[in-house]
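These notes are about the structure you will find just below.
Removed: one protein chain of the complex. Kept in place: all other protein chains.
The block that comes next holds subunit A.
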Amino acid sequence: MNTLQVLHDDFSHWKCTQCNEQLVFTAVELVYLESKFSVELPTCPACGYVLIPESLATSKMAEVEQLLEDK
């Protein structure tokens, strides 16, 4: 499975409050309706908390959800 890169902004100013770690781009799996994608997303390297920024959720992600629902 190819890992998609959908975010290009800098997320180095984000950190995980619990682990106090800076978020780093990590391959994460996104699953919806029997479809699975590997996407590089800002993630806490210690606990794995993944950030889905608003812009991603309301644009690309919403579009893909709609496409998968109509599949």
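Structural remarks
In this text, a contact is a pair of C-beta atoms (placed from the backbone, for glycine too) under 8 Å apart; a residue touches a chain by one contact, two chains touch by 3 or more; residues count from 1.
Keep this in mind: contacts and distances are computed from a predicted model.
With the options "Putative acyltransferase", "Protein lplB", "Fe-S oxidoreductase" or "Cytochrome P450" in hand, the undepicted chain maps to the protein name "Fe-S oxidoreductase" (source: UniProt).
Remark: the residues of subunit A touching the chain excluded from display are 13-18, 23, 26-33, 41, 43-44, 47-52, 54, 57-58, 61-62, 64-67, 69-71.
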